[in-house]
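Shown here: the complex without one of its protein chains, the others still in place.
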Amino acid sequence: MNSFRNLFPAIASGRARTYLDNAAMTQIAKPVTDRMAEFEADGRSNVKRGIYPLATRANESFEAARASVAAFMGAKDKDEVIFTSGATAAINLVAHAYGAGLKSGDEIMVGEGEHHANIVPWQMLCERKGLELVVLPVDGDGHLQIEKMVDLISDRTRLIAVTHGSNVTGAVTDVRIISNMARKRGIPVLIDGAQRAGHGPVDVASIGCDFYVLSGHKMFGPTGIGALWARPEILQDLPPFLGGGEMITRVSFDGTDYAPPPHRFEAGTPPVTQAIGLGAAADWMMGLDWAEITTAERELTQSLLDVLNQHKRITVWDPMGVAAGKVPRLPILSFTVEGAHPHDICEVMGGEGVALRGGHHCAQPLMSAFGVDATTRASLALYNDETDIEAFDKAITRMLKVLS
Amino acid sequence: MNSFRNLFPAIASGRARTYLDNAAMTQIAKPVTDRMAEFEADGRSNVKRGIYPLATRANESFEAARASVAAFMGAKDKDEVIFTSGATAAINLVAHAYGAGLKSGDEIMVGEGEHHANIVPWQMLCERKGLELVVLPVDGDGHLQIEKMVDLISDRTRLIAVTHGSNVTGAVTDVRIISNMARKRGIPVLIDGAQRAGHGPVDVASIGCDFYVLSGHKMFGPTGIGALWARPEILQDLPPFLGGGEMITRVSFDGTDYAPPPHRFEAGTPPVTQAIGLGAAADWMMGLDWAEITTAERELTQSLLDVLNQHKRITVWDPMGVAAGKVPRLPILSFTVEGAHPHDICEVMGGEGVALRGGHHCAQPLMSAFGVDATTRASLALYNDETDIEAFDKAITRMLKVLS
Amino acid sequence: MSAADDIYDAAIKDLAARARNMGRIEDADCSHDADNFLCGDRVTVEVALNGDAIENIGGKVRGCMLVQAAAAVIHGAAPGKDRAVLAEGITQARALLADGTPATGDWEGLNAFTPVQGHKHRHDCVLLPFEAVEACLADTDGTD
Partner (left out) sequence: MSAADDIYDAAIKDLAARARNMGRIEDADCSHDADNFLCGDRVTVEVALNGDAIENIGGKVRGCMLVQAAAAVIHGAAPGKDRAVLAEGITQARALLADGTPATGDWEGLNAFTPVQGHKHRHDCVLLPFEAVEACLADTDGTD
């Protein structure tokens, strides 16, 4: 048995058996729930201003969590990390705070294969400020066509927002090339790391991007928490997004002075316990052997592909070359079955104990590019193993029979 | 011993001994942590779209929590409740979504004694859209001067935002009168119930307001969660605030259609586990005898006042008549000590095991109205009892000696 | 047999296959897109009226087998009847899903959905095509 399974009570107990919906939400790790439970059982308190012992302990735990998340992301300083309620909130923060400085006619470039979280905030920004949304297309198997970027960049391009890893196909974007090209032209780059973060620490310094976002619930951490890393030079001058307590220096009805980053961007009581949980998830993940895990994840992905490829009715929407192990990919894949709708597939396979997600995966433009309404998705995490593949194989066979 | 103490491990164990900082954050109740732990141990999943059994269970738990919170607030239908990451996020949501329809010259009225969470979002809205912020003043003991409201309302007043209960003085606002006056003039009212919610269920129907916000961590629930109730007629037409997954009906680069409420306002993966926790807190609180608890809280407040009134160096910033039990109040009070700064008071009392908060309490305009920089605050919750008053009494005596 | 399989019986499959017979109507009196925003399914319906009678129903279903089957039931039952038949269909569909009340008369075909009763999270699939036709008809009668 995969040795990680013991750290996930829902997996170990078999209650979440054959859980292959990790791209939507992973199970939560015991080191995470333990640290959160300890924080609350020992007396929780609000952070940032208290003086009594519980309050200083809470604040130290909260700031230590920030440091852990910063280390997980490869940030130089913990204060480059802003806690948000999730990846979506983090992208919206950038769309509002960075977007506040943009003017009618400016352009935002997004990938065609993005999750709605990395499309809709930009559409709304464009609507508010009269900007143009420029779309960088994907090819037939969902890879961004980076070679088209140069032609699509203009002297009005103000931001490039792309995913690090697709939540539909598992395609990994070459974020270093994109950041490098953008940097030469002085254009900031936002990387949506929501999917990537569940598969090991990242390094914003070597990527060379300007914003990086992630979500706790996709990296074995709690729900209700996410993080935004931003280059400190940019953060320093960004106006706040949400208003409230703890993000100000002084408030009067004549005017209000804002606090320095990261506090300027953390209005109100933050998700304290969840931030501590995300810190625990980051710490735990940083202690693992990711070379080994990545190899295991690739092998299992290949096994999934092998199962699917046995059946003529099944088409895999597979990033080019990945099946053969040539390019980096996340252990996420989408498939369609002739004559069967993804919701029905998920229903039948769910009945067999196999958790899959069917639908547009919040990536309708990518579905349009593929010319389908919906796909069925299987996505792995470090606790999946061969027993899951066997169950998947059996359930696929049954599903093909039931939905014939 | 107070019978609630057993339901709060941090209190029962004495680790959070003499915890009198409940207005900043309450301790979390065992029925809440139990329900959250169960949800995760049994296999969590993302909500709103999944078809396999864990996903439908997650969705049912999430929507049941929405129904619980709706019942706690006195809402007719669960879909009038939007989950947010806290009260601050809820107020910002209204400032953006409702604010989107306002025009230069329109006016927003706020109370002078508000928490920054109910000031700064409106200041930022005024800045963005060229609106005017009109301030409804407080009197010398921090009560809103409702009688001035009529004169301050104009035909450009578009919203009145006031707190249900002050986080500094415990003063309770007569939100029914305000809502009634506003309603006659067609002006929506937002009530900030962050403090009030920790002291029992509320009833938006009988208040007659249009928006009501609260936070989980101040009502024995988890951090990272809050709720907005809004009148359905208003909600129906409000544009979304944050963009992302689960808040859309259809996304394409030609344009995007938004989902109906409440989903239109819940972009991205919500704080699933925390929403379930808030539902548990609401359920638990709805089962308690609030007449009895309120009496006990008032008696303890009186005991705190009695302790403070023994000392000539101490001034209590007490809502008029409350000491004598004449008007409703929350069990929150602020005091200043001649020759001693609140931070030093909190340090010394914290050393004695008494947790108090000192500072401006995110209510700097109220501090200015009082002519002070900061106060020291004691705030009670249902688990406080006479042992806390005794510890407070002893610590006050010691503090006065140390800081003489 | 696992819990989920019971809804995919021969009756449902048969109906779903028949949804393909529902062609498009060029000169419909009304057309409407109904979305299940939670799952992304979409039903496009077109209705041709003849006075108060439903002459023909067409459109396109992009959704699961249940959505297709429900569209096929409507397509089989409604044409040639008074428009009021639709309201009756919705009532019967809701009753069947709620507590298993068997459908009768024009809507007997709905009984194919009896196994869906135990699958609450799929009830909306059955109702989506009804809502689409209802909204479509509402566009034509000025009531609403």
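Note that the chains take the letters A, B and C in the order they are written out, and that residue 1 is the start of every chain.
FYI, a residue touches a chain if its C-beta (ideal position, glycine included) is under 8 Å from a C-beta of that chain, and two chains touch if they have at least 3 such contacts.
Please read all numbers here as calculations on a predicted model, not as lab measurements.
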| item | value |
| --- | --- |
| Where the missing chain makes contact, among the chains that are shown | A, B |
| Hidden partner chain, touching residue among B:Pro121, B:Pro331 or B:Gly359 | B:Gly359 |
| Given B:Asp42, B:Glu299 or B:Asp344, the one touching the chain that is not displayed | B:Asp344 |
| Listed residues A:Gly14, A:Gly105, A:Gly130 or A:Pro260, member touching the removed chain | A:Pro260 |
| Contact set of chain B toward the excluded chain (per top definition) | 341-344, 347-348, 350-352, 359-360, 364, 373-374, 398, 402-403 |
| Interface residues of chain A (partner: the chain not displayed) | 48-49, 51, 56, 59, 248-250, 257, 259-260, 263 |
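Quick note on the criterion: only the chains that are shown with their structure count from here on.
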| item | value |
| --- | --- |
| Distance from chain B to chain A - Cα centre to Cα centre, in angstrom | 31 |
| Residue numbers of chain C (touch at least two other chains) | 39-40, 42, 122 |
| Touching two or more other chains - residue numbers and ranges from chain B | 49, 51, 248, 250 |
